[in-house]
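Removed from the display is one protein chain of the complex; every other protein chain stays in position.
Presenting subunit A:
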Amino acid sequence: MTSRVRDSYRDAKKFLEKYKRLDAAVDAYYSNPGAFSTPSKPQQAAPSTSKLNALFDGYKDPDSDDITISGTIKFCEDLERDPEDVVLLAVAYELKSPEIGRWTRKGWVDGWKANGCDSLPAMKNAVARLANQLSSDSVYFRKVYLYTFDLGRTDGARSLGMDSAQAFWSLLIPYGLRGGAISHISSTDNDDDVDMNGAQGWKPEYTDWWFEFLNEKGGKGVSKDTWSMFLDFMRSIDAKFEKYDMEAAWPSTIDYFVEFAKERLASSKA
């Protein structure tokens, strides 16, 4: 089973509508899975490279080839977005930003082109669309989530610093929970059996417990495996941590957290 199978039901439906026949739809989906995942993409002339280059130059750090912090701040102002807005992580994913507050020319041009933009107003629209997609589309959320690990990692480090990790989680988790991108998946059938009321899955206060646990435990950073498995964990765990299997392939940090959380639940009941 690949992650494609878990792609949203909506996408599949659109493929079907377009191609009418199932086999044709499936073929088309696998050759270009993204074709319908951004339905509001404006149907207009191809974005202009020179316009994008010009915009890039406007933000570029004069001492560097890239846009750096000050350019980022200015760009955010123009987009009317707080630099700490979670959507910037999606934008970083789209433009293949190599690290926080750094944007390469190639990533800028290719990324905006792919999103069909060559002007600020178009970018604003695109960013609004990305924000929406990030909150509701769990496949897209996962991509951005995983990209964030590499984005936040300092050069050469294997793990993501504890402070950065918690900062990113604070941005991503509440956002994904609110929009449904981190909706609960019933562990019994592993399908897209989305539990819409969310009562049995991850609760916002658990994120605080997670941080508390990590701080108590100490340690320098979060490994890539823990980072990526944690998203799966949030989506599959039941609200009482009862169905967790200590002997399954979870990273041991998550094992210890479950013990911690269970104790916490027990003591809060007593």
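List of remarks:
Keep in mind that, in the parts below, a residue touches a chain if its C-beta (ideal position, glycine included) is under 8 Å from a C-beta of that chain, and two chains touch if they have at least 3 such contacts; residues count from 1.
Note that in this section contacts and distances are computed from a predicted model.
Per the UniProt record, the chain missing from the shown structure is "Cullin-1", taken from the list "Cullin-1", "Tax1-binding protein 3", "AMP-dependent synthetase/ligase domain-containing protein" or "Presenilin". The hidden chain makes contact, of the residues A:76, A:122, A:162 or A:229, with A:229.
Residues 1-3, 158-159, 223-226, 228-229, 232, 246-253, 255 of subunit A touch the missing chain (whole complex, contact as defined above).
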